[in-house]
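What you see is the complex with one protein chain gone and the rest in place.
Per-chain residue numbering starts at 1, and chain names A and B are given in the order in which the chains are listed.
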Amino acid sequence: MENIIDILPAPRKCMTELRKEKLNGSTPMLEVNELSVSFEENIIFEGLSFHLKPASMLGILGPSGRGKSTLLRCLNRLIDLSPNAKVTGSIRFRGKNILESKVDLDRLRSEIGIVFQQPVVFPTTIAKNVLFGAKRLQRLSRHEQARLLESALRDAALWDQVKDRLHESANRLSVGQQQRLCLARTLATQPDIILLDEPTSALDKKTAREIEQLLLRLKCRYGIILVTHDEEQARRLCDEILRI
Amino acid sequence: MTYTRTFRNLVKYGVPAVCWAAGLIAVLLILALLSVIFLKGYHSLEPGFVLEESREAGASGGIRYQIIGTLILVLTTAAAAIPVSLAIGITRVSVLKHSSLLRHVVDGGLQMLNSMPSILFGVLGFMLFTQHFGWGKSWLAGGIILGLMIVPIVSLAFVNHLLSLPPNRLEAAYGLGLSPQQVLVSVWLPHGWPGLVSGLFLGLARAMGETAPILFVAAVFSGAGMPLGITDSPVLALPYHIFVMAQDSFDSRAQANAWGTALVLVMLVLAFNGVAYTLRMKLHYGEHH
Partner (left out) sequence: MKNFAAAPLQSCKKNWVRLISAVAVIVLATLALLALIYVIGESAPVFKHAGINFFLGHEWYYRDSLFGALPMIYGSLAVSLVALTVAVPIAIPASIWTAELLPVRWRSLAKGVIELLAGIPSVIYGLIAVIYLREWVYDLFSPWFLTSGDSLLTAGLILAVMILPTITTLADDALCSVPEQQRMAARGLGLNSMETILYVSLPQAAPGIFSAVVLGFGRAVGETIAVFLVVGRMDGQLPNSTGLLHSLLGTGQTLTSKLGGAELFLAYGDKLHWSAMMGLALVLLMLIGFSLITVTVTRFASAFVHHRFVATNGRLSA
């Protein structure tokens, strides 16, 4: 099994002083060591090791069915919801191995947010979708809710398109919009790391470019792991690439 | 922040506590009911009870003719339900294939029939068979009424089974230019029987415990043996027996007899349900292989 981390010759950089500082001296936000996953007898991947630096983007490339989505689900332990999965190895986040049993999983999942391969919107309004997690994880006044709603939607580059229909059903949005809505929903919970599973696979070139721009902006503030099929896209966006 | 934490913890531990409590109540309730029926009834459960006729208005003796009567009703019910359910099932699966409106009408009609209160079957049967046809109380009328009552259960099971088959199987068999009887015998029955039979047992389990439909139409409390004709040929039946005994439950011997009858009835119902369940499980297993 090949398990190479490419350090690209000229990674695209976000030119803030803050970020440079972080990049140079800081320790990784997430360190994965010898991670293996199997479903009963069926081994999906074995001995995977990589790390994610703060304010950077790690691309994950690999053929379909290789286990990319499964890998993402390990990183915030959503994989625990599939009872037949077996995970070994270690994932260090904030100095702790999150594969240990005493971790507060709900907290972990709010700190490592995920946007699924297919957008899953809740059958309710756009506003309620965005605040779905956030307003239950902490107590927010109406005013704070409104502010969070706007900032999350702005960060997901959706605000201008939906600002007049915040109380309409989210089901009426197009798929690309739904995908960004899911991103906004994750951003609203204020995670440290965002896991993105092929966020542009269902989109046309133009919308895909828009989302790429968006991700470049987000990269300054979050650690991002991006699963994609698109080699070019990975080169454009990512600081490091992991092939599995 | 602490408010949120407290509230979230309340949800996290409160909801499952309530749900577990409710689920256990439901399960314990059924276990309690079954054990009451068993503990109260098993004293009466001896060969004599099943084989003897009842005496002294049910206070002593057994329930021979009640069992026989219920079996007669069950057989008649099956005989009435099978052709009707076959017709409905075949129509639903083949003729209505292209008309979703009619399909909805048939499905809706079946659901309506399924949620009809059983007393209405009894009242209509009384009007039609007992009075209009002048049959008096008759086992045949009881069987027909019960048969109609379980048609939705049987035909839905039949239809669902046929629809779960690979679609081309029935179609292909149709192309052979067989005669109608051959089609029935070589297509519908061999492919559909498991659904039909499991639905039938489910329906019969329900029919044999019903009192209301046979109240006016078929059942009497005493004075009937084997029915010899159709007109004025009532039968004894287990549920009706319990029904009457429950109304004068002050004699302790009669009470014991009623519990014994209840146990026999429950065992019969469970056995029929068991057959239906096993068949359905077999089917389910079969589909994946």
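In the analysis below, a contact is a pair of C-beta atoms (placed from the backbone, for glycine too) under 8 Å apart; a residue touches a chain by one contact, two chains touch by 3 or more.
Small disclaimer: the values here were computed from a predicted structure and weren't measured.
Novice: Could you tell me which of A:85, A:137 or A:214 touches the chain that is not displayed?
Specialist: A:137
Novice: Tell me, which residues in subunit B touch the chain that this view leaves out?
Specialist: On the side of subunit B, residues 8, 11-16, 18-23, 25-27, 29-31, 33-34, 36-37, 83-84, 86-88, 90-91, 94-95, 106, 108-109, 111-113, 115-120, 122-124, 126-127, 131, 168-169, 171-177, 180, 183-184, 188, 205-206, 208-212, 215-216, 239-240, 242-243, 245-247, 249, 255, 258-259, 262, 265-266, 269-270, 273, 277 touch the unshown chain.
Novice: Can you list where subunit A touches the absent chain?
Specialist: Contact residues on subunit A toward the absent chain are 76, 78, 81, 83, 106-111, 113-114, 116, 118-120, 122-124, 132-133, 136-137, 169, 171-175, 178, 182, 185-186, 189, 202.
One rule holds for everything that comes next: only the chains that are shown with their structure count from here on.
Novice: Could you state the distance in Å from the CA-based centre of subunit A to that of subunit B?
Specialist: 54
Novice: Please name which positions on subunit A make contact with subunit B in the complex.
Specialist: Spelled out, the residues of subunit A in touch with subunit B are 136-139.
Novice: Which residues, counting only subunit B, touch subunit A once they are in their complex?
Specialist: Residues 1, 3-4, 8 of subunit B touch subunit A in their complex.
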